[in-house]
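Shown here: the complex without one of its protein chains, the others still in place.
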Amino acid sequence: MSATTLAWLALALPLAGAIVTALGFRFWRGRAAGYVGTAALFGSFACAIGAFFALQGEPAEGRQLVSALWDYAATAGLDAQLSILVDPLSILMLLVVTGVSALIHLYAVAYMGGDRGYTRFFSYLNFFVFSMVLLVLAGNFLVLIIGWAFVGAASYLLISFWYRRATATAAGIKAFVINVLGDVGLVLGAYFLFRGTGTLDFLTTFERAPEVFAENDGELVAGCILLLVGAFAKSAQVPLHTWLPDAMEGPTPVSALIHAATMVTAGVYLIARMHPLFELAPTAGTVGAIIGCATLLIAATTAMAQTDLKRVIAYSTMSQIGYMVMAVSAGAYVAGLFHLVTHAFFKALLFMAAGSVIAAMAGNQNMDRMGGFRRAMPFTFGCFVIGGLALAGVPPFSGFFSKDEILAYTAERGGIFLVLVLVGYVAAFLTAVYTFRMIFRTFLGEPVPEARELEQGHLHHPEHPTNPASGEIEDTEVGFPGPEHHVAEQSPTMKVAMGTLALLAIVGGFLQIPKVTHLLDDFLEPTFADSIYFEALSPSDAATFVGLGLGALIALAGIATAWLVWVREPGTPAKVRERLRPAYALFVNKWWFDELIGTVIVRPARWLGSFALTAFERLFVQGTLVGGTSGIVRAGSAAVRAAQSGFLRFYVALFLGGMVALTIWFLLQA
Amino acid sequence: MAIEWYLALSALIFVIGAGGVLTRRNPLVLLLCVELMLNAGNLALVAFNRMHGGGDGQIFALMVMVVAACEVVIGLGIIVALYRRHLPIDVDEMRELQG
Partner (left out) sequence: MNGAAQGASVDWAALSPLLALAGGALVVLMVGLFPGRGVRDRVVPGLALLTLAVTAGLLVWQYDTSTDLLEGALRVDGLTVTLSFVFVVAGMATVVMTWRHLDPVESPGPELYTLLLSSIGGMVVLVAAQDLVTLFLGFELLSIPLYVLCAIQLRRRGSLESGLKYLVVGSVGSATLVYGFALIYGAAGTTGFAGIAEAISGDLSSDVLLLAGLALAIVGFAFKASVAPFHQWTPDVYEGAPTPITAFMATATKAAALGVLLRFLDVALLPAAEAWAPAVAVLAAVTIVVGNVGALGQSSLKRLLAWSGVAQAGYLLAGVVVGTSLGVQATVFYLAVYLLMNMAAFAVIAARERETNLGDSVDALAGLGTSRPWLAWPMTIAMLALAGFPLTAGFIGKFKLIEASVASGYTWVGLMIVIGSMISLAYYLKVIAAMWMREAPAGAAAVAATGPRPALAGASTEAQITAPTRHTRRGTGELTVMAVLFGAATLVVGIVPQPLLDFAAKAGEAFPGLF
């Protein structure tokens, strides 16, 4: 089969899975829906691998295949087809998305086992993967926008999956609203580009862009920045990031899949996909790099002060995506995508391990309450440490190579980018610190009662499950994690999923060892062959090895700091907190971004809204427009129906009257 | 005679027919008036045929006559059906369908 056929199959299988699980929700017993959904995903992954090999079979210059299923509207001047673009970039994303999704589905089969909404969960999850695959395979802006919006909708459904939790629905709505803001940016950006190039197709757009736009052309920059707005909203970049920590209200597999491995990297993919445009509009690229850099620092500092286990990982995700956005905006495409791949492995792993801990704590996510799980859950502990080492960037774990490559390649751009790289190194130190803070606080120290209970071989079940966010008594029928929750230690399928990811988190970095291997470089070359940065950015040997050494030192220093602060002298955090009270307040309050957005956007919007409601809506819209229009329509209706009197002769009269009028009008033409 | 006179006559007949449809309430008379209107058309057709030569207009007029006969037959049939059902033979009474 050709690469495109296989890609279509990879797209179709999750959709089929979603439909089959959804339609049969009355018939599926036990875990049937979970197995169906997981099988669909593994099938999709197999197709992705097939597509990969089929694509590699093509000659290098022919590795950009477009396949259209049908024309939706082939009217004059609009080439809206349902088309996909199969090239190394989309295949890479396809492999990551389907592969990680398949493992996370496998994990969720057991993890969600006791949930009443089991079938619903897998239907949503399959739908999400379908949307995500649609997004990465999109061959034109129309399909991209559809996938983009679908992904946002699926994310909303999954965040508010436990819909009886008020906090979960609120978080879902917040995520949806910010995502829609991003959708608007994307649509407007696509419109700007379409106005210039007259096409929706990606390849044609890239071909025509240099002809119609001058470098840094105002319209092109505006279009690219609007695309960036879409990317920032989806990838949780400052200032559109506040939805991501709240999204942790969703079930943990959702956090692992959507809010770590796949959806939030869509922005990175978008920038990489649009690289010919961003290279024509370097201003937009610089904006993207600066925002990415700001995000990675802000998120890393905020993560230092959080106590909610999943939120720490969420901020860490934001921070890591900041690295990726910075890299792809600066032209270090392969480095950014490399980090995307490794990050998908180790972050999904971290979430799964965290999910296991949270299950052992019966839903409590507060790190202050955790401790000493090392002996109770050795497997989870091992996985968490592997993920943590990769995240912190300790050699030879995957994150070490990818993070280093980002910083080394970005530094090559010189100028302002050097400052950005410096910030990147500072944040790398912070990353190591907060990662090991998490590990030390959760797994070391005195075992908490829940850990002891688990050591005895049975899970802790609270008498009154409470919502960790608000403290409300939870409805266990739809609340976390159901009466029969699972930890990784007890379920083979979860162990398989986590073990595979742990292995990948260790060896993933070997794809691109500086000056030794360059598998990703070679693979992605056809996509970026026309890029001006692809060949030009290549750090010298000296810079490479200095960077590697510095990165390793920083990671180790960070871990050492964490050990000193949280293990050696447990009193230190309080002292530090005392001394750095303002900074601590800044971090613990997440840089007051929610409040900032509150004052800058929400409150004026609300004020405007209430003004609009009272003055505009009530007086003008309701009174004049709606009232007037509906009044006219109603009066017209009454008149027309009164004329429909049933009198035959009246009908004939109107008929003849109309005839005379028309005849007179025609005769006046003469 | 000039064509104008024929046309004037046919227009007059057409208007008489239309007036009859508007003023009469008996469906039978309505059908007669419709016949007048159709035959006004026939008159015009034949007159124009005379003016242009050829046979098209006359053939057209013959067709119209056949059609008019068909319409009257159906009208009569419906009137008979109304009569058998003891419904009023008056178009102003037929107002069940309205609004």
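All chains are identified by letter, namely A and B, in their written order; residue positions are counted from 1 within each chain.
The definition used in the following text is that contacts are C-beta pairs under 8 Å (C-beta built on N, C-alpha and C of every residue); 3 or more make two chains touch, one makes a residue touch a chain.
Keep in mind it's a predicted model, so treat the numbers as computed, not measured.
Q: Based on the whole assembly, the unshown chain contacts which displayed chains?
A: A, B
Q: Of the residues A:Y163, A:Y191, A:F510 or A:F655, which one touches the chain left out of the display?
A: From the options A:Y163, A:Y191, A:F510 or A:F655, the contact with the absent chain belongs to A:F655.
Q: So which of A:G114, A:G382, A:P514 or A:G646 would be touching the chain we can't see?
A: Reading the full complex, the residue touching the unseen chain is A:G646.
Q: Spell out, residue by residue, where the missing chain touches subunit B.
A: 3, 7, 10, 14, 17-18, 21, 27, 30-31, 34, 37-38, 40-42, 44-45, 47-48, 51-52, 55-57, 59-60, 63-64, 67, 70-71, 74-75, 77-79, 81-82, 85, 87, 91, 94, 96-99
Q: Since one chain isn't shown, list which residues of subunit A touch it in the complete complex.
A: On the subunit A side, contact with the omitted chain comes from 70-76, 633-634, 636-637, 640-641, 643-644, 646, 648, 650-652, 654-659, 662-663, 665-667, 669-670.
As a convention for this text, only the chains that are shown with their structure count from here on.
Q: Please give the residue numbers of subunit A that touch subunit B in the complex, ascending.
A: For this pair, the touching residues of subunit A are 641, 644-649, 652-653, 656.
Q: Quick check on the complex: what are the subunit B residues that touch subunit A?
A: 18, 21-23, 25, 91-92, 94-99
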